[in-house]
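One structure, as structure tokens, below. Some questions next.
One chain of protein is taken out of this complex; the other chains stay put.
Order as written gives the chain letters A, B and C; numbering starts at 1 within each chain.
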Amino acid sequence: MSEQLKVGVAGLGLIGEVRARNIAQLPTARLRAVASRRAEVAKEVAQRYSADRFYTDYTDLFSDSELDAVIISTAVVDHVDHIIQAAARGLHIFVEKPVAFALADIDRAAAAVAEAEVYCQVGFQRRFDPGYVAARQQIEQGVIGRPVLFKGVSRDPFWPEKQDGPGYNTTFLDLGVHDFDLARWLMGSEVREIYATGATLVYPKLAEFGDLDNAVISLVFENGALGCIDLSRNARYGYDIRTEVLGDEGALLIGDLQQTSLITLTRQGVCHDVYPWYLDRFEEAFKIELATFVETVQSGQPPEVGIDEARRATQIGLAALESWQSKQAVLMVT
Amino acid sequence: MSEQLKVGVAGLGLIGEVRARNIAQLPTARLRAVASRRAEVAKEVAQRYSADRFYTDYTDLFSDSELDAVIISTAVVDHVDHIIQAAARGLHIFVEKPVAFALADIDRAAAAVAEAEVYCQVGFQRRFDPGYVAARQQIEQGVIGRPVLFKGVSRDPFWPEKQDGPGYNTTFLDLGVHDFDLARWLMGSEVREIYATGATLVYPKLAEFGDLDNAVISLVFENGALGCIDLSRNARYGYDIRTEVLGDEGALLIGDLQQTSLITLTRQGVCHDVYPWYLDRFEEAFKIELATFVETVQSGQPPEVGIDEARRATQIGLAALESWQSKQAVLMVT
Amino acid sequence: MSEQLKVGVAGLGLIGEVRARNIAQLPTARLRAVASRRAEVAKEVAQRYSADRFYTDYTDLFSDSELDAVIISTAVVDHVDHIIQAAARGLHIFVEKPVAFALADIDRAAAAVAEAEVYCQVGFQRRFDPGYVAARQQIEQGVIGRPVLFKGVSRDPFWPEKQDGPGYNTTFLDLGVHDFDLARWLMGSEVREIYATGATLVYPKLAEFGDLDNAVISLVFENGALGCIDLSRNARYGYDIRTEVLGDEGALLIGDLQQTSLITLTRQGVCHDVYPWYLDRFEEAFKIELATFVETVQSGQPPEVGIDEARRATQIGLAALESWQSKQAVLMVT
Partner (left out) sequence: MSEQLKVGVAGLGLIGEVRARNIAQLPTARLRAVASRRAEVAKEVAQRYSADRFYTDYTDLFSDSELDAVIISTAVVDHVDHIIQAAARGLHIFVEKPVAFALADIDRAAAAVAEAEVYCQVGFQRRFDPGYVAARQQIEQGVIGRPVLFKGVSRDPFWPEKQDGPGYNTTFLDLGVHDFDLARWLMGSEVREIYATGATLVYPKLAEFGDLDNAVISLVFENGALGCIDLSRNARYGYDIRTEVLGDEGALLIGDLQQTSLITLTRQGVCHDVYPWYLDRFEEAFKIELATFVETVQSGQPPEVGIDEARRATQIGLAALESWQSKQAVLMVT
């Protein structure tokens, strides 16, 4: 085995802490440091997962000369700046999705990564979920023939108000990007045309941000295949992620609505639970994703999900936004 | 097409009325007459399903010179007398299960049927359910290899008090016979050994009749395969019939716990309904069963489920009863 | 019970024969006559279901003075002419969907029905499927709160070539109308805006007819709710009809992908069957639908699904067609 990759984690929100824990548990990596502006949190997480040290300033983390790689789990608006800093220090980078809300910003990040010749993986964890991995394999094996329709469902159980900054359409650009990424990945074709409708039906406050809580998006792929995606912030029953690919010889359904294996039968009928949140649904995918990051950095293989792929997903999200605003179908420029 | 079979229905309880309706709907049969001791019921059912006439005395029905066949849906304790009467008139017979609670009674009925050279089918409708039919076909095709374990679940949502007469163990002899019949039919082997435990845990009144509300039965088949069956009168959530066959190359599960195709997702989880009662679960099987009866009578084929097969199922039920009472395993005499 | 309704069936294709059988089996109705241009078929079906007579000319059927009502299961292009003839004879009418492919034709039929003051029900059988009925009830009871998203999937296992005439877009106007009807019925709001994409990916021949084999349709309802529907002719695995309603307090899923209750477990995994065709999936709904037709005619209640409702579904289909052709969203004129 090669030496352990020394990793730092910047940003210790919900997902940042998961990243720290997963790095700490990887035999192939070592949790060198964590950083959060909230000193208490940084200290506690460092202690819990035996990080060698903690910082309250991200720049200090990026300057840690012992680091090989950094995980950027900070606010989306800070991603690009942090990527640029980390790249400048020669650090390999794992950054949460979306990389940014604007293509120009992603381009700046990509340029910095290219110039520094560092590795940069973007956190589309669904690509590492065993169900999605098996789906892709079956598509490649021809099990369902030629894919002709992509369907995506991404529904949060509520609008996570605190996490969203004002002024950004997070429904298309933060929630929807997962589906835009899956669409390209599973269909093996780029999106050519997009039409989006949306509404603010449950959280009026979202309208103030130019955001929405429910959306339906139609896609046409370059190879002629079709797609549709629905996004919602009000799946009160749980975290509901389902994906479907229809081919000319069969179909695949990915996603399930049951967390534990308990089914309860009473006079009220037959009932079971649902995954409450993305950290539960993709717990395993998050682990495999980071293990893959470490492994590809160590082996020098090309990144599984590079910054260029993230750019394309965001590009689709921006086209969806434009379509929604203009009430016109939007042709992708490629 | 041959001429319509002219059928009479004796007994118009829950299942008797279903039989009348199903005969009325068969293009191959004609509902000649119905009979019930309750004159109003007989009249109403005759009218509803366009029977040519109705009787309030079963003997009058059996004496109807226009009849080709009769369905005996009367009380279990009257089955044998009615079979003997019908056979004596040369009528073909469909009789509900169980034929009787004692082997000697079944033997008398069988003798009458044999002497009159009439056709007699016994109402084990599960054998006509499309799921069970497909299961048997897959076993015959070797899909699961050699069957090594039979499992049966038969659970009523409640104890149908009024239908049971005092003094009979209906749990083994009325509910369980379905599983005993399926066991022989699906495993392709006779039962050699049986051990039964049981208890009166929910309906104390059943103990007065020498009956019980929950039972677990172990089986060993002549070919060495094993079996277990659980019976209950208190499946509050619905009518629960599940069967399983494990082979040395796979397994089959038959039975489901969902009636309509609606699934409801709320904060309480994911829920759906259950079949409430046997008339719902086996609605289609009851139709196919009678169509088969009519067809085999008309074509002169041997009966699908003859009185000898019913005898064997009851024999297993009696052995279960003996085992429960003696707390010993019972060897079947064959 | 009121006297039996004397019913004739015009057209004896797949669905026409089902109609004849279901009428024959209804205690509330009598199968007076059937009609088909194929004399042999008419004769055989009449005999099989004990119709009093058969015709080889539809006009003869509509002229039968014994008839109370007629079921029009003829080719879509003949529907309107047949409705007008039947209405002129004072017959109550049950007509298959779609009533016609053009609004002007539907309007002519509606005028004839109105003038003759006869009853006219259109065959949207999904509204009578127990799962859909339960879904509507739960929506009305507020189980899922306010509906904000409608989703429909209608996929045929293949393109039923023979049934389609050249020159009509049957995907939107024949297959899709079911979903357009469900959308209005379950969401309790009219469609305001529609955007459709589609493609001919599997059956090139369909392009000659201005038809397509896969389509994705986005909807906006008058109350602001959203919708999306996907239609396909190539669900090789079976007949796949699923509907979903997301509310602000929960969601409903209607539709299932399992026909019999058998599950097979082998080294290849866990497998079960699928409904092969609409006659299987909606067998029960077709029966309830006709029973309701007879019952409402006999009781003088307003029709469950009137010709005006069918008009609205077709109107949505035509808007979808226009959208697909123009590549623009289409606003519904109401």
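Here, contacts are C-beta pairs under 8 Å (C-beta built on N, C-alpha and C of every residue); 3 or more make two chains touch, one makes a residue touch a chain.
Predicted model, so just to flag it, every value in this text is computed and none were measured.
Touch with the chain that is not drawn comes from one residue among C:Val274, C:Ile288 or C:Leu331, which is C:Val274. Among the residues C:Gly131, C:Pro147, C:Gly198 or C:Gly238, only C:Gly238 touches the chain that is left out of the figure.
Only one of the listed residues, B:Tyr195, B:Tyr239, B:Tyr278 or B:Phe293, touches the absent chain: B:Tyr195. Check A:Gly13, A:Gly131, A:Gly188 or A:Gly210 against the missing chain and you find that the one touching it is A:Gly131. Note that of C:Gln258, C:Thr296 or C:Gln328, the residue touching the chain absent from this view is C:Gln258. With the whole complex as reference, residues 235-238, 240, 257-258, 265-274 of chain C touch the missing chain. Interface with the hidden chain, as seen from chain B, comprises residues 145-146, 148-149, 151, 155, 193, 195, 197-199, 201-202, 214-220, 224-228, 230, 232, 234-237, 240, 246, 248-251, 327-329. Within chain A, the residues in touch with the undisplayed chain are 1, 21, 24-25, 27, 47-50, 129-132, 134-135, 138, 143-144, 249-256, 258-267, 273.
Here is the rule we use: only the chains that are shown with their structure count from here on.
Chain centroids computed from C-alpha atoms place C closest to the centre of all protein C-alpha atoms shown. In terms of their C-alpha centroids, the spacing between chain A and chain B amounts to 56 Å. Chain C has its Cα centroid 37 Å from the Cα centroid of chain B. Taking the mean of the C-alpha atoms as each chain's centre, chain A and chain C sit 42 Å apart.
For chain B, residues that reach two or more other chains under the stated contact definition are 258, 265-267, 273.
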